[in-house]
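For this depiction, one protein chain was excluded, whereas all remaining protein chains were kept in their positions.
So that you can tell them apart, the chains are marked A and B in the order they are listed, and the count of residues begins at 1 in each.
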Amino acid sequence: MSATILLQALLSGMTNGAIYALIAVGLTLVFGVMRVVNFAHGEFLMLAMYGGYLAWAHLGLDPIIAVVLVVPALLALGVGLFETLIRPAMRVPEINQMAVTLGLSLLLQYLALMVFKADNLLIVQDRSTASLWIGPVLLQMPQAIAALAAVLLLIGLYIVLRKTDFGLIMRAVSQSRDGAALSGIDIGRTYRWAMGIGIGTLGVAGPLMASVLYVNPHIGALFTLKAFVIVIVGGMGSFGGVLLGALLVGVAESVAGVLTTASVAAAVPFALLILVMLLRPEGLMPVGGGSRA
Amino acid sequence: MTGINRREALLLGGAAVTAPGLFSLGAQAQGSTLRIGVLVPLTGVHASDGARMLKAHQLAAKMINESGGLKGLGGAKVELVVSDIQSKPEVSRSEAERLISRENVSALTGAWASATTIPAAQVSDRNRTPFMITSAVTDAITEQGLKYVFRTAVKAKWFGKYVADFMDTMKKNGMTIDKVALATEDGPAGQAVHANYSSVMPGRGYPIIADETFRTGSPDFSTVATKLRTSGATAILSVAYADDSTVLLRALAAQSFRPLYIGFGGAHVNQTVAASGKPAERTFGVVEWAPDLKKPASEAFVKAFAEAYPGEVPLSNQAQAFAATYALALAADAAASTDRTKIRDALRTLRITDGPASLLPAPELYFDEQGQSPATCVVVQVIDGKFVTVWPDAVAAQPPAPLQG
Partner (left out) sequence: MNRFLPAIVPSLLAAAIFAVCLGDPYFMEIFIHTALMGTISVAWNLMAGFTGLISLGHSLFFGIGAYVVAYGHIGFGLPPLVTWPLAVVLAAVMALAIGLLCFRYGLRGYFFAIATLAFSEVAFLLVSATPWLGRSDGMMMPSEDETLLYLQFLEKWPYGLMVLGFLAITLFVGQHLVSSRTGFYWRALRDNEGAAEALGVPAMRYKLIAFVVSAVLTSVGGAFFASTFAFVDPRSTLGVDLSIQLLVFSIIGGLGLLWGPLLGAALLIPLGELLRTAMGVGFNGVNIVVYAVLLMTLALLLPQGLGGWLKTRFPAMPRLGGKPIRQGDAVQ
């Protein structure tokens, strides 16, 4: 393996990682604050990708601009999801919650299949094949834009969570639901906004991902498990952890892909997850010391 | 009980299974129609492929019926019993069972991918019902001694030969092709062909100097593209789904690396790939059939298809599905029966050289004692955003265009 290929694998791995972070950050918010595992997270990504595609195909909007339209739509979907399904689901055992979100994942995939049909849809732009050379290695333009967006989004969320009252409330609820409730925080409202923002972040990811990849009804499912791996590796509820976990997963996968076959490389993130869970179950960058379950 | 007696008992058991089910009529009782079961994935990951396949099956049935039905069966009509196998092996198996025992079909066809085709093939063989496979390329299917299984698709192991033949032609035309690189999807679609390319190419004077795999849905192919570019390969042989093909082609284009690129099968010769524009331009694809093939039956099929489904151009697997449906009907016609075993026997002796079913590129359509047809391949090239057949000469619409255009 030459130095060029290793460098390229590292850079690609980091780009992939940043894109994964873009998807996982919403999941960590929901998981961290509400302790709800949303197996339909990838399906909301899929809807956002269709949003980006439709904006490009019918309104002629650049996917970067489409983000402005898709984010509010996804935010509304997130709030709607909370009010209709997640609020009642929080009153039933954990295992039933899993069944609810699994059912939702199926439902959204097949509704999308009925509406959009199964064909792959592509966003084709001049910059689809443009690239930035960094010495001997390169970064494809759509990927670079998505990665940059991921970093900006994480910084933005970090500031919101650290510097605003809203962030304080989120963190309080995340650390102790009962304690927060006792100090007068409206738990239901906090949850609604956590869900809204958690799903809303996919509004950024969707249009940008659609220009990197392609859109079909089953594309979101490819990313749900990976997002879970990242959230747990990083430490749930932690934005820094998401970035670290995502970069680790992306780079490990990419470098392993250079050394062995893609299937073995795809197993690496799961092996990483097992290692982290056994050695450091609170994740690599836990929030407030971290509690386990 | 000795082994031989056991076998005989099993044969009798098989006969009992073939007998009419509880609530259905016997096959012979339905003299006026030939019922063919069509197994297609209409939901799940292969839904778009299944929907396309179904259109071709339906067009074949429509054309047979509109031309007066099956003469050997007194003008009997072909009736398709369509079933959604949901892209799942277990559903394919239970649906094959249902079509045979409840819907009382005389034959089955379809099943798209290898993983969904193999279980259905086993069910039909156990139930002594002919099964005409449309698109699964796994070698083993027609090498396991199944006695009721037939296939219009090419075996995976044959593709390497055609690709090497094609590259020989390109070399004779002055192109430099010495070292090749493989880029294959690391799943069922890619692995069977990958094994074949790896074993064939070195022996034909094309050493493999890079062997890259990827998994479907990977958002960044830069590393794969870099490895292909820095390997010094002058040709890339890829096997990928249409969606990943577009991402890979974009990654290659981003590095301005444009060697001879040969994609594989209906997954490459697909609208999604052509729609990706510049990155796909002048790339090749090896495929079992192409719509601009210079053959009367093929031209008639494309015309009929455009009339039945305005604005649509059929893909290779649809031609196979069309031929599969036709071959079953012709066999029943020749057997003058809707009996499953009689249709099986007729398929063994069937020889199709003209008529609508002769649309595939091989000069003759027949099935050997393993049920395999002598399918061949053509090579197409994306020229100005369209797939054009460029090889072999006998059926080509035009000669290959230069890689840079």
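Throughout what follows, contacts are C-beta pairs under 8 Å (C-beta built on N, C-alpha and C of every residue); 3 or more make two chains touch, one makes a residue touch a chain.
Everything quoted here is computed from the prediction, not taken from an experiment.
Every visible chain touched by the undisplayed chain in the complete complex is listed here: A, B.
Touching the chain that is not shown, out of B:Ser106, B:Asn127 or B:Gln318: B:Asn127 (per the contact rule at the top).
Contact with the chain not shown here comes from a single listed residue; of A:Ala57, A:Ala99 or A:Leu259, that residue is A:Ala99.
Only one of A:Ile187, A:Val264 or A:Leu284 touches the chain withheld from this view, namely A:Val264.
Where chain B meets the omitted chain, the residues involved are 3, 6-7, 10-11, 13-14, 16-17, 21-23, 42-43, 47, 51, 54, 82-84, 86, 88-91, 93-94, 97-98, 100-102, 114-115, 118-119, 122, 125-127, 138, 140-141, 144-146, 186-188, 191-192, 195. If you put the missing chain back, the residues of chain A touching it would be 35, 37, 85, 88-89, 91-100, 102-104, 106-107, 110-111, 113-114, 225, 228-229, 232, 260-261, 263-264, 266-267, 270-271, 273-274, 277-278, 281, 292-293.
Here, only the chains that are shown with their structure count from here on.
Chain geometry summary: the mean Cα position of chain A and that of chain B are 37 Å apart. Partner chain B is touched in their complex by these residues of chain A: 2, 4-5, 8-9, 11-13, 15-16, 19, 110, 113, 117-120, 122, 124, 128-131, 137-141, 143, 146, 209, 212-214, 216-219, 222-223, 254, 257-258, 261-263, 265-266.
Per the touch definition, chain B reaches chain A in the complex via residues 43-45, 47-48, 51, 186-187, 213-220, 222-224, 226-227, 230, 242-243, 246-247, 250-251, 253-255, 271-272, 275-279.
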